[in-house]
Structure formats: C-alpha cells, structure tokens
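Omission of a single protein chain aside, the complex is shown with its protein chains in their original locations.
For clarity, chains are labelled A, B and C in written order, and residue numbers in each chain start from 1.
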Amino acid sequence: MRRTLKAAILGATGLVGIEYVRMLADHPYIKPTYLAGKGSVGKPYGEIVRWQTVGNVPKEVANQEVKPTDPKLMDDVDIIFSPLPQGAAGPVEEQFAKLGFNVISNSPDHRFDMDVPMIIPEVNPHTVTLIDEQRKRRDWKGFIVTTPLCTAQGAAIPLTPIYQNFKMSGVMITTMQSLSGAGYPGIASLDIVDNALPLGDGYDAKTVKEITRILSEVKRNVQEPGVNEITLDATTHRIATIHGHYEVAYVTFKEDTDVRKVMESMESFKGEPQDLKLPTAPEKPIIVTTQDARPQVFFDRWAGNPPGMSVVVGRLKQVNPRTIRFVSLIHNTVRGAAGGGVLTAELLVEKGYIDKR
Amino acid sequence: MRRTLKAAILGATGLVGIEYVRMLADHPYIKPTYLAGKGSVGKPYGEIVRWQTVGNVPKEVANQEVKPTDPKLMDDVDIIFSPLPQGAAGPVEEQFAKLGFNVISNSPDHRFDMDVPMIIPEVNPHTVTLIDEQRKRRDWKGFIVTTPLCTAQGAAIPLTPIYQNFKMSGVMITTMQSLSGAGYPGIASLDIVDNALPLGDGYDAKTVKEITRILSEVKRNVQEPGVNEITLDATTHRIATIHGHYEVAYVTFKEDTDVRKVMESMESFKGEPQDLKLPTAPEKPIIVTTQDARPQVFFDRWAGNPPGMSVVVGRLKQVNPRTIRFVSLIHNTVRGAAGGGVLTAELLVEKGYIDKR
Amino acid sequence: MRRTLKAAILGATGLVGIEYVRMLADHPYIKPTYLAGKGSVGKPYGEIVRWQTVGNVPKEVANQEVKPTDPKLMDDVDIIFSPLPQGAAGPVEEQFAKLGFNVISNSPDHRFDMDVPMIIPEVNPHTVTLIDEQRKRRDWKGFIVTTPLCTAQGAAIPLTPIYQNFKMSGVMITTMQSLSGAGYPGIASLDIVDNALPLGDGYDAKTVKEITRILSEVKRNVQEPGVNEITLDATTHRIATIHGHYEVAYVTFKEDTDVRKVMESMESFKGEPQDLKLPTAPEKPIIVTTQDARPQVFFDRWAGNPPGMSVVVGRLKQVNPRTIRFVSLIHNTVRGAAGGGVLTAELLVEKGYIDKR
Partner (left out) sequence: MRRTLKAAILGATGLVGIEYVRMLADHPYIKPTYLAGKGSVGKPYGEIVRWQTVGNVPKEVANQEVKPTDPKLMDDVDIIFSPLPQGAAGPVEEQFAKLGFNVISNSPDHRFDMDVPMIIPEVNPHTVTLIDEQRKRRDWKGFIVTTPLCTAQGAAIPLTPIYQNFKMSGVMITTMQSLSGAGYPGIASLDIVDNALPLGDGYDAKTVKEITRILSEVKRNVQEPGVNEITLDATTHRIATIHGHYEVAYVTFKEDTDVRKVMESMESFKGEPQDLKLPTAPEKPIIVTTQDARPQVFFDRWAGNPPGMSVVVGRLKQVNPRTIRFVSLIHNTVRGAAGGGVLTAELLVEKGYIDKR
C-alpha cells in the first residue's frame, strides 16, 4: 500500500483547478489538502467556487478554507499542481521548485525550457529524465514538469500511433474548441453567440509548435520521416461549447496507407500508464468509434474511465490512397489539463521522482 | 427600361423564401406578386411569417395574402422561385415547367438531371444553354434551372479562380454551417446547445459531388489537371449560428504556388454578372480580408452589396510551397440560395430565357 | 433487507428515460431490468441512447438490449416507469394497469383522472390512497400513479411550506424553462438561439391548473385561505438551457408576513420521504441560498443528494409588508420527472402498494 501524498492545487477555483479537486477527491493516494486561491482566501472552497463541471463540490473539500499561494504554509505538501494562467505561472512555479517542491504545471510558461519535460504519459514518458538534468543545471531539489496545450494534445495523442507506424508527410488540422480552454472570464459572450471565433495566427502557430515537439519525442518504432519533414498546420477556433475540443485532421502519407490499419494502430495504442496500471490511466487512451456523425462534443467528451481521460476518434476515412481523415475529441480541462497532470504525477511517483521529498 | 416581371415564391414563409421576399421587395424589375405557402393560405403574409432575417417584413408584401401552390392561379407569373424542401420540390417543379413556367429552384431534386443547369452565375453561366436541350428533350415551354447546395457554393466560388489559374491536386474542407441551412424546424436545439453537430457521411459526400460538378463546368483558361484528378473531401458540421456557412480549406497543388498570387486571383475574380452589371451582382463576388481572425460569421456574413452576396475569404496562408490554406464565409440563404436564385433570374432575363413567356 | 424489485422503463432512451436509468443503476433495491424503446428495439442500449445527462451510460445497462413495449414479455416486472409523451402514454398505461402492472407515470394523460393520484412525495403523500379507489372503480389489480408537470413542481414545492404556514392571497410566476422539458427533438434550434420562447396561453394555463391541484392537496396545518381564494398566474418561457427550470415568484399575503419566517419555513420543510428515510429522498427538499445572484441554472440544478433532488430557492426579498419574492430552480428531468417517479415508487413500496404484485 502506497503512502498518501498531499497535493496543493494552485488556482484551485479556476476551470482546471476544479477538475483537479474533483479527480483528487476520489484518488486512491493523492489527496487535495491545500487549495490555493487568490481573491477568495479564507473563505470555504464550496461557497466561492464556480463549479463549472459535473456533479457537486465533493464534501471532503467543500468546507476547506481557500489558502494563499505561500510556500511557507505548505511544508507538508508532496505535489503542487499548477494550472495558473500564462505569465502568472512562470515565476511562482520557479520559486516553488527552487524551494524543493515538485511542481506539475499546465501552464505554457516553462513548456519550452530546454530542461523541462512536457509530458503526455502515454506518448513521451521517457522525457521525465529531463528532471535529473534540470535539478543538476539549476541546483534544485524540486522540479517543474509541464503538460502540453490541450489543443495540441487532442491532435498529438491520435497522431502518435500514426507517426509510430506509418510514414506521414502532412497533417492539416481544423479545430472547434470549447470556451473553458480560455479560462474565466475568457471569451466574451458577444464573441461567441451566433458566431465561430477564429483564434488567429498566434494560436494556430503555438498549436503547431507543441504538436511538433511532442511528435519529435515519440520514440518507439518510429517510421521515417522525421517530424521536421512533415508539414503541420492548424486553423483554430472557439465555438459555443463549454468543454471539449473537437478537431478535424487530414493526414497525408509518403506511401499508400490503409485507413483500417491506421484505425487498428489507434485502437491498440497503449503506453506506460496502461502497462503500469496507473489509477488515472484509461484502459484505452484512444477510443475509436465507427458510428456516423460521432464523436460529438456533448455526448462523448466524458469518454473513458476515469471519465474524460480517453480521446475519442471517429469519422475515419480513406480520402485517397495516401490521405486519410479523422476527427478527435478531447476533454480539454481533464485529459488536456488536470487529468493529464494527475496521470503525470502518478507516473512520477512510480518512477521515484515524488517520494524523494 | 425593362418591363416588370412578376415572380411567384413557393415556400415563401420558409427560411429561403423570406430572403427572396426581402430581396425582391427592392428589386428594380422583378416583383414578388405571388407568395405561395402551405399551412397559412389565406392569411396575411406579414402576420404568419417567421421573419428570421434582418429588418422587418417589407410593407409592400406584409398585407399580401398567402396563396396556394396552384398553377391555375398563377397565369400572369413570369418566374417561379422554388426553395421547396427536398422531395417536395421535384414533382411540383416538373409540373410547373411542363405547363410553361420558368422555374428557378434551390432544391436538390433536379440538380443532377443531365439536362438541368446548376448555376452559380459568376462560375458556370454558359451552362444555361442546357435549357434549350431540356426543352427539346422534354418538349416543355418552361424550364427548370437549379442553384447548388449552399455549402458547395461556399467552397466552389473561391475555388473557381484557383482552379482557373493554378494546378490544384487536392482540396480538403472542414465546414461549420449555420442552422438556417437545415430549414425550420430543422436542427433540434438539444443537438446544438453546447455541441457541434457532425453532418455525417451523406452530407460530406453530396458536398463533394456538387463541388466536383461545379468545377468541372468552369471553362475559361483552366489549367490542368482536370477535376477528376483532384482529390476533394469535406467534413461537414453544424454549429449554433443562425446564418452563414464558415469553411476551412486546405488546397494542395501539383507545383509550387504562391499564396499571394492565389489571393490576387480571388480578389480580381469577376464573372458575367459583373460584366453585365446585373442588379443583384456584387461588385466583388469574393472579398478577401487580410485581418487576423476574420472573417467571422456574425460580423461578415452580410458582406458585399447587395448584402450577403459576396463570399468573404481570409486567413490565407502559405502552408508549404505546394499547400495553401484559406477560410471562406458564405451567407447560405442569400448568396447560397435566394440571392443566387435572383442573380440567376437576372442572367436568364439578360440571355432571353425569361421574356419568352 | 428489502427484496430487489425489477423495473421497466418505457421510453428508456428519452430525456426522462435516461435519468431513470442513471438513478436506478445505483438504486439499493429497484433495478432497471427492462428498457423499452421504439425505434431501437434489439440494439444495445448504450449504443443508441442520446445520453444527454451527466456521466456515461452505466456499465450494467450499456449492453442491455432495448426491448419492445409489450406486457407479455414483462412478466417479472414489479414497477413500470412511464415517461412516455402526451397522447402516447394514456392508452399504454391503462393497458398495463388493467393487466395488473404498477405504473408510475410522468405523463399528463391521466393526471386529472379523478381517481389517479398526482404525487409529490413530500407534499401530498396521503393521496396515494386514491389507488384503492382506482382499483375498486376500475376493477384493476395494477394502478396508475402520476407525477405533476416539472414546471408546476418547481413552484409547488417551495409554495407548500408557505401555504401551510401563511395566508397567501396571490402567486405570480415567471418561468425560464430548459429545453429538455420539451423532449427530443422538441424545441427547434431556430426558436431558441438569440431568443426567449414564450410558451403561450396553453402552457401558462396548465401550469396554474397543476399548482392549484397540488396546493389543494396539502393537508397539514394549512392556514386560510383555501386555494380557490388565491390568485395564481404563470407566464412561461423556454430559454437556451439544457436542464433546469428557473422560476421567479411574487407572493402576496392577506396579512403582514415576514420574509425571514417564510425562509425558515422553507428551510425546515420536510415530508414523509425524509421521515421514512427513503433512499432517493434528499435531506432537504428545499435548499435556501442567501447568496446574491443565486441560484443559477448551470451551477445549482444538481443540488442535493441524490443530485438534482433538491429545489434551490434564493433571492428571497420582502417587497412590501404583504409581498415577498423568491426564485426557485428545479432539475426538471430529475426532481421534476424521473427522480420524482423513483421517490414515488419508494413511497408506494413503503406503503405496501408495490409488493402486492
């Protein structure tokens, strides 16, 4: 039996924070013991949180007082989950890591530091070893580990088995992303009622940049060509959905490629979390549906077990001998953020990175 | 000065019907004199219509009584606009044409009859000559002319100058279509609130089929390859917008192709309606925007003059030397249906097909 | 330990049907063993159901085959839950009751039969004795029991303690109801995007009629005046929410009435289900919030335990000495339909009406 680990959640009242709270309230060995907030310090969590997810605030946390983001008060904390917003996250996370805390971040601020892992546990688990380098270089006892942008994960997870097994030449992605991906208050209502909101060049570019890095770290059995030889592009949008990023991908190949084999590669895709039977690992990271007109955001975003941890892929089609199409749906604040963070924590525990504290 | 033509609008209380009424109320020589309906015969049009468009019901039609779809009552009608739903339209339109009426249909029922033109006036105006064949073969005095599916037009119009001037090898389209495209009652609210609704294989296929036919009829200066050599695919959806189909297109080429030249070809694109200065012809069939994150459905769907007659193209990008991306926005019930029908009528008048009655 | 009861759910794939399935999958002694549908007979429930609620289809029912609504196949069924639509429900329910089945209906068809109870278990549980009369009059072994209109319940539950303890003279209700209350396909998307849909005179009237009957059956300690002396009115609407009916009530009294005492009467309100500790009874049928701008549909509709079984009341205000205001929020397909049905079943079991079969 594993000893119980105490977790602090920074930004615990935010849209990703609440998913951490929800998932950890049921976790076998990680407990949400320190809920850090900003405007609401001192108030009972259950009273002030905007619980923009399923169910109700778990009883065991409803009466916890929201606390300040202050390392001095967090002596007994084993893991820090940081879904802080861009800009705010960077310095706070660094401060914590320097003081010896183990930080798992969903924020972009440190994602592209050369010694910081950006992990999807099924895809590039071996990159955790960057932690050793990070500690050495920075002379830290703690560390920072990040998870990628939710939008990038929605494409990168299904692309991983394709990249491992087939010779891709291009990937062209169109996204319909949910409002929760922009945080709260985030997207103005007048931008989204009776509208689709293009996210523009900047967002398109960062999506491509992150998918590129993730694929470049996929190791096992990778077929040619290298990621740099693959044309990657994304056209990103938000639409009036609350949770769940839906993405359409057209994939081209250097040689004739059978969509049924691509489908099989997705269905049989597994990674270390499944091998290690991590508690938050879904049985299937990718669930493939052959139903017409599925997946749908409302009906499929909570797919898998734990709910929301599986990416659902559908509408697979052989467009021509060297082109296929699929769509994917990822729960952006679960698999794409908090759930990915918890799964990463479990992987780090298993690999001996957390118990050291 | 042209003589005034009298127009009947079948399904005049429907979502396309109201756009016909709105546009013809201001038309220089086509007047909406016969508003045909079904459930509301005998009632004043202005009282029973669901006016799901801009402005208010024009005064000159508000008090017109809705009339039955009965050729015997329509002796003095010069043009029949038929935006009747699939299935219902076919036999009605045939009956009218047989009796000598000139029918312009937005319905799919006769689109693929081999002697029926399917017209976008800027794209394939020469196909009106199929009318002569149609009359001969069927021994009709009247005729049926159709306009293509709104979704197909949203892609086909911007693809026309590309197809004319460059050597395309592939087009991969992802759509976010509005609710009005499905008519009323159409899409159930529970399918669209907090959801994106995939339209499925059937809708994907018909979109591709219609774009293929339209491009195959583009005649002037066309570069190789032929349409059959181009890979065309579409992934179609509805989202919670009222009017305006937004489409993302990735286009691949057989040779290096400069996105700036593609853009120029779109901006300078004109057709017979512009040459003939038809009253409903927009100055520019395609308006290109270089603003980031535009076009947007809410803000750009009424682009052009008459409003809603221009397709707006934006987010043009050189993805790699042989791949470009653009998005397009078409007002589905205006340019994609009623406006296309009125423009087609004007073309037919100009070419002498209407005055014969 | 109670013996396990087998339940059939008619219309099990509908919006109320799915809540029955969800709630019974976890029920201590009522099991969903017979899922009846119409278009989908023979198919696995989990594959064809539109699961428009929280979580995923429970494992124990996902593979159950949908079965026909045929009494001959339902020999071992103890309870029939019937959320069939108006019109369809009436004859089916009668047929089942005649054959000896115990039918709990959420449909309006038999609500106003003079020998059919219309039950909110906390409000008028004593009306179950109408069953005895029903059986005698109709010579049935089985019976039909109904639950009231969800909209009526959203007002009637909070009005019950007010009616019991104070002398009301008027109640004026304005509703903002959710889409699921109209079933599927129900409300057309074009009626609700960028709109509020008035439900009109008919719906207003039936809401008032049902509240009137419910209050007239509230027995304990009732203050004067009688229901017929109270002016009751409702102005009903749907808005673009998926679940949860939100209602604003202005209540006038015959004498000065302190809003704080009204609030206390709501907070302390309990009924037989709480006394009997029925498994689906929430601890508090009415949860009163004093937070400004609460309850809100998205955040409060799942209030209580089981989730969705408590009505949330807020914005209580002393308008003048004889007028108060409150708003209420009820989960229409849970407390207002399926949850009310399950709670009624538990009450009937406790009172010995179900075990007889």
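Assume contacts are C-beta pairs under 8 Å (C-beta built on N, C-alpha and C of every residue); 3 or more make two chains touch, one makes a residue touch a chain.
This one's a predicted model, so the numbers in the text were calculated from it and none came from an experiment.
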Among C:Thr174, C:Gln223, C:Gln274 or C:Asn305, the residue in touch with the chain that has been omitted: C:Thr174
Identified contact with the non-displayed chain, of C:Ile30, C:Met168 or C:Leu197: C:Leu197
Option touching the unshown chain, where A:Leu10, A:Met176, A:Ala240 or A:Ile287 are the choices: A:Ala240
Positions on subunit A where the hidden chain makes contact: 15, 50, 52, 179-180, 184-194, 240-242
Positions on subunit B contacted by the hidden chain, ascending: 47, 50-52, 54-56, 193-194, 291, 298-299, 302-303, 305, 307
Residues of subunit C in contact with the chain not shown: 170, 172, 174, 176, 193-201, 231, 233, 235, 237, 239-242, 246, 248, 250, 292-294, 296-299, 315, 317, 319-320, 323, 325, 327
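Definition applied: only the chains that are shown with their structure count from here on.
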Between subunit A and subunit C, the fewest steps along chains that touch one another: 1
Magnitude of the superposing rotation for subunit B and subunit C (Cα, nearest 5°): 180
Chain occupying the middle, per Cα centroid: A
Homomeric contact subunit A-subunit B: same or different residue positions, threshold half: same
Between subunit C and subunit A, distance of the C-alpha-averaged centres to the nearest whole Å: 40
Interchain centroid distance [CA atoms averaged], subunit A/subunit B, Å: 42
Per-residue multi-chain contacts in subunit A, two or more chains: 194, 298-299
